[in-house]
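Inspection log for the structure reproduced underneath, given as structure tokens.
With one protein chain held back, the other chains of the complex are shown just where they sit.
Each chain carries a letter (A and B) given by its place in the written order, and its residues are counted from 1.
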Amino acid sequence: MEFGTTGMLNEDGIHVDMERLKKGEVNLGTSIMAINFKDGVILGADSRTTTGAYIANRVTDKLTQVHDTIWCCRSGSAADTQAVADIVQYQLGMYGIMNGRQPTTQTAAAMFQELCYENKDRLSAGLIIAGWDERHGGQVYSIPLGGSLHKQPYAIGGSGSTYIYGYCDANWKEGMDEEEAVNFVKGALQEAIKWDGSSGGVIRMVVLTKKGANRHLYLPDTNYAVRHE
Amino acid sequence: MTSIGTGYDLTNSVFSPDGRNFQVEYAVKAVENGGTSIGIRCKDGVVLAVEKVITSKLLKPGANKRIATIDRHMGVVSSGLVPDGRHFVSRARDEAASWRQVYKTPITTKDLASRMGGYLQAYTLYSSVRPFGITAIVAGWDSEVELPVDGEVGSGPSIGSGGKVEGKKFGGPALYMIEPSGLYWGYYGAATGKGRQSAKAELEKLDLASGNLSLQDGVKEAAKIIYIAHADNKDKEFELEMTWISNLDGPTKGRHEEVPKDILEEAERLAKKELEGDEDEEETKEEDKPADGDKMEE
Partner (left out) sequence: MNHLPQAWGRPRDDYYGAYDASYFQSNGPNQHTQQPIVTGTSVVALKFKDGVVIAADNLASYGSLARFTDVKRLRTFADTSVVGFGGDVSDMQYLDRLLNSLDTEEAYTSSGHTLNARNLHIYLSKVLYKRRSDFNPLWNQVLVAGLDEEKKPFLASADLLGTTFSAPSLATGFGAHLAQPLLRKVAPDEEAAATLSKEQALEAVKESMKVLFYRDARSMDKYSIAVVTKEGIDLKENEKLENQSWAFADQIRGYGTQVN
């Protein structure tokens, strides 16, 4: 009875029932995450987009900038999450202009949360918001399906995340330096890609510190070993 | 006033040939007739005080408050037409609430002053309205610590977030004064209404810019200043109304509240005592001569 009807979570509680997506909709089968570290935050994601078992895009960029040092990871419906990210990007831009100061990660989180909560019946969007600002440093927020808002030391999401709860819990340390932090994200996403059929391709990362945003790319044919420059 | 009778003072939003809006200047006159309001920005909080002129002996003492709460961390007092002040408060509350609804965080005092400045300015632009007959003083304490997004759960890293810029301070006491024209500035000490001249003179003596005055002393000074300012309005009786906002460690924990009765009475007692002390020197009374900081131009 617990998860019988359509449009519900699967028994494992993570996989979005495909009925929830509109017919033929592109699904970000996805492994995404964001973590806090000594100097800020790091966002990471795989690059696979699927329609059913077909890989619609093997080099997707699921890390989306909504302000200078505020980014998000998208999972769920590609169309829904893009629309939501576009709206928030616009609103944050306006905020900067109207108030003469940069929005904080919290401003972004509040905007994302409002959209996801008020439109919960229409959206399938699982988002992780991560950003850096002078006052708060790096911050990570998770907004799962129903539109609740959770502040976390690190957040994982998407179908691939089920496979790495153990890895992340066992290897997580607070206050890591950048190299350790990058390796933590990479190690976790490698496992997710390995076990989750809906995740795959390259590993993308964005490192957010007071110095701004810095992109990383790791490729499967080198076993994600070296950063692609 | 030189141009009276030339017709340029009969409607709002029309300039006189020398570039003045008389309706706004008349609104300032309405303010100048109102009971004195002041605000003091102290190092650990802000005080608001008003000389509430008793218009009838049939009014209940202590009722009909003149200082209002806008959001939990913010208060406002005004001099001039009381109903205009009430509308100002109502609009300010709406602005604060709508900010909270959109951004899920309290509005800063600066942002509220900006929005209300814009609102008052709009009332100088149309012939169908008149400017506000008040000058309002807005006081707030913007949180010095990081605030959660309203409603959020969870707490992030146990050791705190990484990558904060060290040594930067955020939040603290804030005080703004908004005039009928929509003009607003931030102040260390602000005064408006009938006794503003003497109140400003007293405020200047406090060296508020150095940021040494404590909130507890600020309350006493505020009471004293209202009593001194009342000298310009001696024939009428008045009540002293005071509110304050302290920092999180202080008595109000960042909230805008009335100054407790015992502290208010003690401050009043000291004010009266001090005033009796220099009763003799208090004879030279300045007539309504506009001082420098009192002009309408920017």
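The rule is short, and it goes like this: a contact is a pair of C-beta atoms (placed from the backbone, for glycine too) under 8 Å apart; a residue touches a chain by one contact, two chains touch by 3 or more.
Given the structure is predicted, the values throughout are model-derived calculations rather than measurements.
Annotation: of A:Ile35, A:Val84, A:Met111 or A:Leu149, A:Leu149 touches the absent chain (contact as defined above). Listed residues B:Lys52, B:Lys104 or B:Arg130: the one in touch with the omitted chain is B:Lys104. Within the full complex, the residue among B:Gly7, B:Pro83, B:Gly118 or B:Gly151 touching the omitted chain is B:Gly151.
For chain A, the residues in touch with the chain missing from this view are 1-14, 117, 120-121, 142, 144-150, 152, 162, 165. Counting over the whole complex, chain B has residues 65, 68-69, 71-72, 93, 96-97, 100, 104, 150-155, 255-256, 258 touching the chain that is not drawn.
Everything that follows uses one rule, which is that only the chains that are shown with their structure count from here on.
Between chain A and chain B, the centres computed from C-alpha atoms are 46 Å apart. Chain B makes touch with chain A in their complex at residues 102-105, 111, 146-165, 168, 170. Against chain B, in their complex, chain A makes its touches with residues 36-41, 99, 106-107, 109-111, 113-114, 132, 134-142, 148-153, 174-175, 209-210.
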